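Heads up, one of the protein chains got dropped from this complex, but the rest are sitting where they should.
As written, the chain order gives the labels A, B, C and D, with residue 1 at the start of each chain.
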Amino acid sequence: MTLATVGYFEPWYVQLLKTLIIFGIGFSLVPLALLYERKLLGRFQNRPGPNRVGPFGSMQPAADILKLISKEQFQPRGAIGWLFKLAPLISAVAALATFALIPFGRTQDVFGTDVGLYVADSNIGLLLFFALSSLGSYGVLLGGWSSGSKYSFLGAMRGAAQLISYEISQGLALLGIVMTAGSLSLSEIVEHQNGMWFIVPQIVGGLIFFVATLAEINRTPFDLLEADSELVAGFMTEYGGGRFALYFVGEYVHLVVAGAMFSTLFLGGWNLPFGIDPPGWVDPIVVLAKTGLIVSLIIWIRASLPKVRYDQLMSFGWKVLLPLATLNALVTAIILVTLAD
Amino acid sequence: MDIGWYLAVSAIVFAIGAAGVITRRNPLLVLLCLELMLGASSLALLAFAKMHGNLDGHVFALVVIVVAAAEVAVGLGIVVALYRNKVAVDVDELRELHG
Amino acid sequence: MTSLVSAAVEAPDIDWAGLSPLLALLGGSIVVLLVGLLRSRTARHGVVPFLTIVSFAAAGGLAVWQWDERGALISGALALDPLYLLTALGVAAAGVAATLLGVGTAAPREAAHGEFHGLLLVSGAGMVVFAGAQNLVVTFVGLELLSIPLYILAATELHRRRSLESGLKYLIVGSVGSATLLYGFALIYGATGATDYAAIRTALGDADLRDDVLLLGGMAMTIVGLCFKASVAPFHQWTPDVYEGAPTAVTTFMATATKVATLVAMIRLFDVALPGVSDVWGPVLAALAAIAMIVGNVGALGQSSAKRLLAFSSVAQAGYMLVGVVVGTQLGAEATTFYVLAYLVMTAAAFAVVAAVEREAGTDDGVAFEGLAQRRPVHAVALTLSLLGLAGVPATVGFVAKLRIIESAVDGDYAWLAVVLVVGSMISFAYYLRLIARVWSGAPREAPTPSTAVAPLAGADPVGDAVSGVRSPAPAVLGAVWPTTVVAGIAGAAVLVLGIVPGPLMDTVEAVGRSLPTIF
Amino acid sequence: MLRSYLPLLVFLVLSTGVGAFFLIANTLLGPRFKRRPTTYTEDAYECGLPSEVQQGFRFGISFYLIAMLFLLFDIEVVFLYPIAVELRTVGTFALVETGVFIVLLLIAFVYVWRRGALEWK
């Protein structure tokens, strides 16, 4: 039940096994999230949501996917072939890879082997997170650019601009956490929240991170990447079939990862409040529950808020979030050092 | 791993960058190749830092990152200004000046 | 990585007084940048240049104040010694000159005054860092801090294609130079395991690295990189284009201050960090110096544009200055330092006149200089003195400087280099005298009106000067002439006075040699 | 050390595999036509209007500007991370450094804002 020391790793078969399991869970969360969102949106809008395919519409995601991959594949004349095909893959892989960083619990003793409940616990986990999520913007940019269509292109440019704009605030918002925890390892950060979740001292940082994450994963009110009203479907205009499905998968993985990451960073990960210390096997459940909570919140926001205008989006990112995040970092630094002395 | 491999990679990347700077026409590609050269240097620095077991190389590499970013920002800015002047952006066509 | 996060960091000692020239420049740049945002036209057109001059002057004054101090700043990152302080002084002088030459011209206006002057100051700070650096990392930081603002400054006349071109060219070539230098530094670090100059020297002393491939490769690439910066042939091709294309005020700064900083940095690098292997780099540098002298002087022969002529001449002059570095003696260091300062004064005078001619005639072609003696006697005399000085005629500071260089060359067993030097000087007379002849002969021409109107303004950013809501109309003249008169007059007088009474400056420079105990 | 990244590698391979599965399955399952696709199916989507898309179109300066700003501010973040990790260990000195750094950042920010680079056009 101890934290894995740096450089510790299990036997290779255990590593392989847990990777498979986590991948399985992660990937199966995609249809779940899909269904959950549609159901929940339906409820918010006072309608039942999908309810035809399978019991309570539970097979709806499977049907969707099946439909998509049985469509004709085409690409516009002006498209750059290999990039056009590669771009959705990048998007999906980058999203899925982020999932590998999330720690689901303390190191457990499973049949006599210490097993870390994560795919990879890097001492630079946070940096990896940023690196991998930035990769996602390549998917957007390349997809839109290689389509050879002006809607796609404009959507891609806007999308890329939006993604990178909010990425700065996202990074700055986490500085407070890094300072407090003194580490970039995600599991150490979680461990550090044993007494108090970071959402309490870092409420400003948490809010900024949350908002920036919404923009990063292209959710309402910041879903300007698709921008149905002006740019048809943004960078995805020319996509259909399996390729579109990949973008779709990427988007929902992002949603889940966003929830998981927020709970890891601000909601104490597997820690429970009020000194409740359940046995180790509960840890993943706690994490998943918190993730579900955040996902619900994001869906709730989608149901309630209108889309912002693009210029509003940019100025909000640059003129509000960025200075706020910077100040947050500064204030945190001052408090931390003064308290330490 | 043998330090030689890192150095070999860095030398190759540096050479690619240098070759690119010399042969490429598009200023954006030239800027990219410059980044390659700087990146290669960073790699060499990090390899040497590992070899000598001190931190100087790391610090140096960090500095290089910033420098690279600043250079690209400036480069992009000038390229954009050239675009706005409706100038063909091709380093071979920068013929206003004799050289 | 582990070592990175767990390494103990101790707060370094910072000698604020010694750092003050640098701080004056950096602080000045921030203030200037912010003042440049004010709406008032007076503030932007008048106060900003004024504050810039104040900052430069303050840096110079603080350097004088610190003159007797010796030591290290920031845990040995920078040296507090005469080389550092002299560079600060030189940069301050060049900065004041460049600012004056920029008053009322298109470049600062198009680049939103604050930016232009702020970048000038930052670049100056970079030069001081570059010249004071005692460490490969700091050297590189200084180099980039001086270069990157200059790239921008070269391109500040946003509506003149030549300016933009020169900026891009300078950026590309300069960055190639930086990257090469950086790789060289990496290899030197690899060979010696240290980035500190003193530690490198110790490492070279401990182990016999004379034939070490890493060290040799590193030195070669370092030399190439530095030669790019100092525009030593054959790495000079960018110089004429950039000098011609960049706004003249910027060219002045580029030609004078950069040269000072680069040469001083070379002295420090070669004579402090690598004196032990001087028999390896000495001949290489000597060959480069010789090539630069020949190429620069021969190249200048065919130039009609005054700026290009001065650019080629600066290549040759870089060759001369390099001689003091090549010999690797205290005498050589002193000679180069003296030459660099003399060069600064002479070049500033020359460019001030070029700026004046350019403002009146709209071109810097040699033809525009005809009859200058009748039109503007002060400029004519200043240009004559400065060009004669560059050629090395007695009674100018250039003669004394050349004398010292030759002395150091003969003393350091590089007499052949001295002979090449004078052969180069001989060629240089041909083009300097041609320009001088233009100034003094020729029909007195009426000051021609500017040939081209300047395009309407806007910044690189979407708003440009529109921040103020004021769009200045295209100006009728390219700026007032009086600032150039001031610069030309003072610098021209200095060329003469320092040529006749070089004693004080020479004694000052002698401190340089004494402060470099590592060489003989 | 590198072994701890092995699962990540496996994870990446798996996700690539799944992604590729989507693409391949689509190729296998999707309808295929013997004849060459018509010009109309190859047209970019233009709401039914004739396509006027050409390769190599240009886009607004604002995007470049954002890219540059991103570069610069992101680099600042890069610098802040290492010092943030060590902030408590190093103490006051690091605080002062961070403070100076952030103040400079803010000055730059104010300047950029005031010059109008943040206004979207």
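As a convention for this text, a contact is a pair of C-beta atoms (placed from the backbone, for glycine too) under 8 Å apart; a residue touches a chain by one contact, two chains touch by 3 or more.
Simple rule for what comes next: contacts and distances are computed from a predicted model.
A single chain of the complex does not appear, and UniProt lists its protein name as "NADH-quinone oxidoreductase subunit M", one of "NADH-quinone oxidoreductase subunit M", "Thiamine pyrophosphate enzyme TPP-binding domain-containing protein", "Sarcosine oxidase subunit beta" or "Stage V sporulation protein AC". Among the displayed chains, contact with the absent chain in the complete complex occurs for C.
Annotation for chain C: contacts to the undisplayed chain at residues 334, 388, 392-395, 399-400, 402-404, 406-407, 410-411, 415, 418-419, 421-423, 425-427, 429-430, 433-434, 436-438, 440-441, 502-503, 506-507, 509-510.
Quick note on the criterion: only the chains that are shown with their structure count from here on.
For the pair chain A and chain B, the distance between C-alpha centroids works out to 33 Å. For the pair chain C and chain D, the distance between mean C-alpha positions equals 39 Å. For the pair chain B and chain C, the distance between C-alpha centroids works out to 24 Å.
Multi-chain contact residues, meaning those touching two or more other chains, occur in chain C at positions 4-5. Annotation for chain D: residues touching 2 or more other chains are 61-62, 65, 67, 74, 82, 85-86, 89, 92, 94, 119. Residues of chain B touching chain C in their complex: 7, 14, 17-18, 21, 27, 30-31, 34, 37-38, 40-41, 44-45, 47-48, 51-60, 63-64, 67, 70-71, 74-75, 77-82, 85, 87, 91, 94, 96-99. Interface residues of chain C facing chain D in the complex, by the touch rule stated above, are 4-5, 8-11, 30, 33-34, 37, 112, 114, 459, 461-463, 466-467. Across the interface of their complex, chain D is touched by residues 62, 65-66, 69-70, 72-73, 76-77, 80, 83-84 of chain B.
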